[in-house]
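All protein chains but one are shown in place.
The block that comes next holds chain A.
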Amino acid sequence: MIALFIDFARRFARNRAALVGLFLVLVVIGVAIAAPWWFPRNPLRIVGRPEIWPFVSPRYPLGTDSLGRDIAAMTAYGARTTLLIGLCASLTATIIGITVGATAAYVGGWVDELLMRLTELFQTIPNLIFVLTIVSILGQKIEYVTIAVGVVTWTPIARLTRAEFMSLRDREFVQACRAMGMGSLRIMFGEILPNALPPVIVLSSLVIAGAVLFESAVAFLGLGDPNVTSWGQLIGDGRTLIRSSWYICAVPGLAIMLTVLALNLVGDGLNDALNPKLRDR
């Protein structure tokens, strides 16, 4: 097991860009964890004069927004919201996607038809509009935003899982399991899934990046939870001042850009490390 992991780490490390991505992700995670020690106050508190530029006042290194809230504190706490929503939404999407994809491929027949048509139905609805609809029906709570993002992003995972399952379903080892009298669930999740998982994990890591962007879009449009800080919300609040105090949008914008880029790089690295075909590239 340990040898396997070392092997995996070595292959991951071969991709330099992925290491940079991993480093950035760790920094964001670090900031998210350290936020309450760094900024013990509620980040949404008005603490100073509005529109102080970054690097002007040592108390507010990244400046203050149009209400006089500390942008550094809001960005640090925003990392928590963003990562939390990204991870939970990706988890939700992965669970739905794997369940639907695995069932469709393994059971086949009309169940496959039904589940795939359902997947297509979800795919035809424009993602962002679907997210906004769900949020406006359920309400402006962070939990609901997470569910909404999860519900719209599971379809590619389902299709990928189905394709992997299809190719594995009739292999000898699966037939051997059947011949031994193993139950369907055990075959699906105990035998096929571990073999089908690597590409799914890669896709899930990319879904996190997508979820971060969705959350930012929802918050930017003012439909996010106003009780928590989020990068998208900070950009949305600052957009009226974009001509005079552009840094209000730029700081969280940069944070979103770096995080999403880092997550994509990590996804690439995972792909290299987990894809057996690329093993000796």
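Everything below uses one rule, namely that contacts are C-beta pairs under 8 Å (C-beta built on N, C-alpha and C of every residue); 3 or more make two chains touch, one makes a residue touch a chain; residues count from 1.
The definition used in the following text is that contacts and distances are computed from a predicted model.
Not shown: a single chain whose UniProt protein name, out of "Twin-arginine translocation pathway signal protein", "ABC transporter", "Peptide/nickel transport system permease protein" or "Response regulator", is "Twin-arginine translocation pathway signal protein".
Touching the chain that is not shown, out of A:Gln123, A:Gln140 or A:Asn195: A:Gln140 (per the contact rule at the top). When the omitted chain is restored, the residue from A:Ser167, A:Ser184 or A:Thr240 that touches it is A:Thr240. Hidden from this view is one chain, which touches chain A at 42, 44-46, 50, 66-68, 136, 139-140, 222-223, 226-227, 237, 239-244.
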